[in-house]
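Can you read through this structure? Questions will come right after.
Every protein chain except one is present and positioned as in the full complex.
Our next item is chain A:
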Amino acid sequence: MSLLRIRKPKTRKGKKVLLAREPQLIESARTMLFLDGRKCGGNVKLCMKDLQQLKKPLVKVLNRKNDITPFDDPTSLEFLTMKNDSALFTFGSTSKKRPDNIVLGRVFENEVLDMFELGIKRYQAIAEFKNEKIGTCVKPCLVFNGPKWAQSEELRRLRNLFIDTFQREKVDSIRLQGIEHVISFTVTDDLNILMRSYKILLKKSGQKTPRIELEEIGPSADFSIRRTKIASEDLYKLARKQPKTQNKSKKKNITLDSLGNTKGRVHLGKQQTGSIQTRRVKALRKTPEEKKANRQAKKVALKAAAQEALSS
């Protein structure tokens, strides 16, 4: 049994890093790693830049070129995602055989779960749309158009991956005025994916619910699906296994009134009337004799306790 291969952290920070890499019950938000291939420029670079802007601050960008071919040998890719503690990755490259190539994928247990190679057929960056943009860290609405999304396993996985990529964090409440971004993915009959991104304008409708108008803000892209690698059914099932939810005990003594105000009831406990500080009177003070006697009694009690402890 070798003890040599188990790495022991040398510093406190290192220990923290190693602990963060262990399985956790509740995982933090999924960050995306951005990697450049051997050659990465033009539309691919623009597309990656825009994706980074959409996903900020859940991104980790590596600027060097990497001699990686994800579909042939993903080991170094897996290593980099492990090292950067990211769940998703985007790998951009361009070559003669596969021009404007972008690989989207995710990892499970430090191994690639699924990845999709998308070829960029047409690209319009965010900067090309000259209009008012949305703020950062906005949770977008996601729209999937087309009957094809649910028809094949590959496209279902791709849809899941797109949701994973763009949904940002899981939230339990949302500000109604903060719904201002929608990304739509349309799959056409010839299996091209049209990605569009719009700003939502809330207009009056005469009712409580507003009327929606859209304004395109970019990025707008047409992708074609090239190579794909999807996880086996078993692995995918294992990866989606969720922890059992802990039964949350109901919080006591908190009520909500009809106006929407939360009210709490506080228990103060029994009042100790005996030890309340009252006026100091000289007659009630302890004399030195009394204090001494008190101390003696305490000492005797301690000795007795010691004797008892020894004898038992």
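Quick note on the criterion: a contact is a pair of C-beta atoms (placed from the backbone, for glycine too) under 8 Å apart; a residue touches a chain by one contact, two chains touch by 3 or more; residues count from 1.
In the analysis below, contacts and distances are computed from a predicted model.
> UniProt protein name for the omitted subunit, picking from "Ribosome biogenesis regulatory protein", "GPI transamidase component PIG-T", "LSM2-LSM8 complex subunit LSM8" or "Signal recognition particle 9 kDa protein"?
Record says "Ribosome biogenesis regulatory protein".
> From the listed residues A:17, A:137, A:163 or A:293, report the one that touches the chain absent from this view.
A:163
> Could you tell me which of A:11, A:63, A:242 or A:277 touches the chain that is not displayed?
A:242
> Touching the absent chain in the whole complex: find that residue among A:95, A:136, A:152 or A:188.
Answering carefully, the residue with contact to the hidden chain is A:188.
> Please identify, in ascending order, the residues of chain A that touch the omitted chain?
Per the touch rule, chain A residues meeting the hidden chain are 1-6, 22-25, 27, 30, 87, 106-109, 113, 139-147, 149-150, 159-160, 163-164, 167, 170-177, 179, 182, 184, 186, 188-189, 194, 196, 198, 200, 203-214, 216, 236, 238-243, 260, 305-306, 309-310.
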